[in-house]
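What follows is one structure encoded as structure tokens, with my remarks underneath.
A single protein chain has been removed from this complex, and every other one stays in its place.
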């Protein structure tokens, strides 16, 4: 018996296509929660702090619009935009088709029209399809237009590893952007900064890459409704006298822990959270290195061509006579981000940072 | 009188569409010249030297195919692939539709199938639409597949400024690739190396970004039909004892001129042509710096995040006790590539390099 | 713009078995199924049951902490099995992350299927031994790879075909459009197999396109077939038509398999946040396995014996999957440096040596400092 012999006549029933055009709000499936108010100091996770900052920016300026994949009803895969669709509607919280170049390129057009778009890139590894629009358009248009066109675009990027994810979900692409003239780059490490810096980034007339350390999204902290330190300033998060330790994003916590551990051994580590990766706040770093004479820099990104090398070079240029040892880098290796079970061997951790501190102190080679 | 009143009936003549489907060779408009033979040492321009190297690689291995925009009948906008279509046919010299991501992505598929694709990116600034395929696929697939899939892809990129071109036509994007794990990056500076390195790049089982300094395309030099030094070795192009000067691409000529000028003032400069930008031949550089104690690095790319900072950091790590001054960088500024009439103020030239040498010697600040 | 080859307009759906299991006649498609025996149909049925069981087991393993993540294919069994079973071993498949049934049909071992999701490696199998590339997580990227491979196959003078699997969401990525441009221009022997499962995480297909996805290809000069993706016979026929066109020099074809993602996007997703419950119910009635069962039943083939035998196969696969998964040894630390390059690299080799040294220091001193 062949299949054709099994034929029994019936009407062919065409399958329906799910509707849901862009720009038209779909009905929320569950009732949205009341958005977090932020009038006084409150304890929030980093994800909620960014959410509160986005909300405040949207309340302050009707030209602020959010664009991204799954940022509407779902509230983003990390829930950073949760409930904003319900509050601000589909014209300001825009679920876009699945295309990163278009997310950025559309933002460029919106900026031309006077908007302040905030783009969400779902994961670090997915920023590359949008790279051309960032590097050739967002970064250059103010210059190309001789200052006539502003690009007040914020690009939010959850970045870094440590969450056991699949490939392309744990990358640290920040150095591609710190090498791109015309961009500002920040990375946040705690809920308060996350709140203040997202508001500052959106308010900036320059384009800002805003990196969010995804493995710290759920860490809680006090958040006051203030903008905090200017975006381009680094923060000394632990004072010390023997070694300067630079870090940003998720590794700030690790670096602080390392400083604590070092202090148990009598080594006083000054930990500086860079906050701004471009421009780097060299004034703060220089002052610290003039005091300590020793510098350690840590980041998850690959060593070669990473931000650490640039900072080491600048500090060597500016503080050569103060340095008692070469700046030490504790970084990811020059490998593609590895499989989840190997990531602990790629990511700097407390022990590797302490090892770096020891090397800066000349205690090991 | 309105236009509609002017109507006079006639048959609408549909305009024809020019045909010319991909993969089908079009008739050459002019008769192709006999290809350059390279059996003995010959004087060639750099463009012709690359052409000769491509030709030899194609003769040696039928799996070598070229892909790019306008590389067929036109022979590329710089004529680097001239006459190769006529010699090898449209299946090996492939004029592609205008899409860089597809040029690279198609090369990935061809590599999967056992080919050795050589992609031409028409100008430096046009590599960014293909960035995702380079960074997430070409660079990572050997790793991602645990070594089962090889990506012997060569990506040729005319790079750098100094030709008075329009925007996006004078960029130096090499640092984006030297920060990308899994890629090899070379830059050539003279016809002999151009010939040897294109052959080595194509023969490499790893992907290679091959940067061609477009303002030196027409400079002539002797070319012998040899592969020359291994791709990953730097070359000492002028011996010296006081200062080590690193350069690559178009600036090698400028650096040699600077060394000559310096020698008139009694300063002995050792000039090293890096050739390989990833990996960098640190052995050669270290040996030189241990001797000179002073390092100057020059490149056209923006300073922040450029290759110079990385090398400065590594050499400081490895030669701290030998360095008599901080490594000095003479580079493009942290600006988008400027308009043609301003490019001489962005590009390092002989005077700026000499100024850098002076600074390395502590003669100026 | 009707597809003259298959004789129906793309807005219409090729359906050979209706949801209630009735065989629908088709003058154009039926000839492509003439050789399909009852045993073949049973085989397709068993594949579908097995891959659904694999899916359930992997989901359970994820819940139990044995896998980091799992992307279920629940609901897409017919689309994947029907297309993959049309292929020859010398064809080559380029997929995304959800094509576990395709992997099954290509002969990938169950352990290799879960290796990635356990976090042991970035990819599981040898692409060349099964004719299936390392999955692409960057959405749409693999459609270009398939086009390039197909071009190579054409240059080589073979009649092997590349098949690119991708989703409805992927059609918005520039890479997919560029793949259509290149495939059309070079008349590459590639089949673009789009599983339109109606959703891209939380976004409905209507956000990606207002036209049927199959129309996309027509605009690039590529013929299309819109097929009921929950009808394994229709998918098989459509894929055979497309493969034959590719093998005989007719160039690329775009297949839109209209199906439904009945589960979450991945085990990390909660579709109740965005998807109306009624929609899922509606699609449950079109369940691809139910449909084959009804067809088999109508033909008198769905015996208790067959059902028992099939359950046995599925349970065996599930057990093998579980054992293979749990039995996977953790990778050795220094393998983190393996296969970055095919040739030695001084900078990386130094990093490896340093790290080996660092690791060894723990063994000798029992820890840092």
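As written, the chains take the letters A, B and C, and residue 1 is the first residue of each chain.
Note that in this section a contact is a pair of C-beta atoms (placed from the backbone, for glycine too) under 8 Å apart; a residue touches a chain by one contact, two chains touch by 3 or more.
Please read these numbers as outputs of a predicted model, since none were measured by experiment.
Trainee: Kindly state which of the options A:51, A:82, A:96 or A:122 is in contact with the chain not pictured.
Mentor: Residue touching the chain left out of view: A:96.
Trainee: Kindly state which of the options A:122, A:154, A:181 or A:253 is in contact with the chain not pictured.
Mentor: Of these options, the touching residue for the absent chain is A:181.
Trainee: Among B:69, B:120 or B:281, choose the residue that contacts the chain missing from this document, as touch is defined above.
Mentor: Answer from the full complex: B:69 touches the omitted chain.
Trainee: Can you list, in ascending order, the chain C residues touching the missing chain?
Mentor: Output for chain C: 1, 171-175, 177-178, 181, 184-185, 207-211, 215-221.
Trainee: List every residue of chain A that touches the chain not included in the displayed model.
Mentor: 21-23, 65, 91, 96-97, 99, 101-102, 104-115, 117, 129, 132-133, 136-137, 140-150, 152, 181-182, 184, 204-206, 232, 278-283
Trainee: To test your reading of the contact rule: which positions on chain B touch the chain that is missing from view?
Mentor: Its contact residues with the unshown chain are 1-4, 6-15, 17-22, 26-27, 29-30, 69-70, 72-75, 77, 95-99, 101-102, 125-126, 128-129, 164-169, 265, 303-304, 333-336, 338-342, 345-346, 351-352, 354-355, 358.
Criterion: only the chains that are shown with their structure count from here on.
Trainee: Please work out which of B-C and A-C is bridged by more C-beta pairs in contact, and write that pair.
Mentor: Per the contact counts, A-C leads.
Trainee: Return the chain label for which the distance between chain Cα mean and whole-protein Cα mean is smallest.
Mentor: A
Trainee: Compute the distance, rounded to whole Å, between the mean C-alpha positions of chain A and chain C.
Mentor: 32
Trainee: Report the inter-centroid distance (CA atoms only) between chain B and chain C in whole Å.
Mentor: Their C-alpha centroids are separated by 39 Å.
Trainee: Can you list the residues of chain A that touch 2 or more other chains?
Mentor: Those would be 101, 125, 128-129, 167-168, 304, 333-336.
Trainee: For chain C, what residues touch not just one other chain but two or more?
Mentor: Residues 121-122, 138, 174-175, 340, 347-348 of chain C touch two or more partner chains.
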